[in-house]
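A protein chain is absent from this complex, but the other protein chains hold their places.
Up next is subunit A:
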Amino acid sequence: MSEKPSDAEILEGLAEIVEEVAGVAPDDVTADKSFVDDLDIDSLSMVEIAVQAEDRFGVKIPDDELANLKTVGDAVNYVAKNV
């Protein structure tokens, strides 16, 4: 990406990835939602989501960081900080 994306753009991009991988409606992908508890995403899908997010935003998400991304908001903040 040429410019740093805004938080809203990151959220929108994540929502598209989550829909593609796990079939969650984009409107349900909001900052306060837990990937596991609220969106019913399993650990296998989280790996796919992380790889797609890396490609889309040009960030690295190592496994020990991925484990800390409990909510969609956590993921948005991580991407915003590391992009």
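Convention: contacts are C-beta pairs under 8 Å (C-beta built on N, C-alpha and C of every residue); 3 or more make two chains touch, one makes a residue touch a chain; residues count from 1.
Just so we're on the same page, contacts and distances are computed from a predicted model.
Taken from the listed names "3-oxoacyl-[acyl-carrier-protein] synthase II", "Peptide/nickel transport system permease protein", "ABC transporter ATP-binding protein" or "Electron transfer flavoprotein subunit beta", the protein name that UniProt assigns to the chain not shown is "3-oxoacyl-[acyl-carrier-protein] synthase II". Within the complete assembly, residues 21-23, 43-45, 47-48, 51, 54 of subunit A touch the chain that is not shown.
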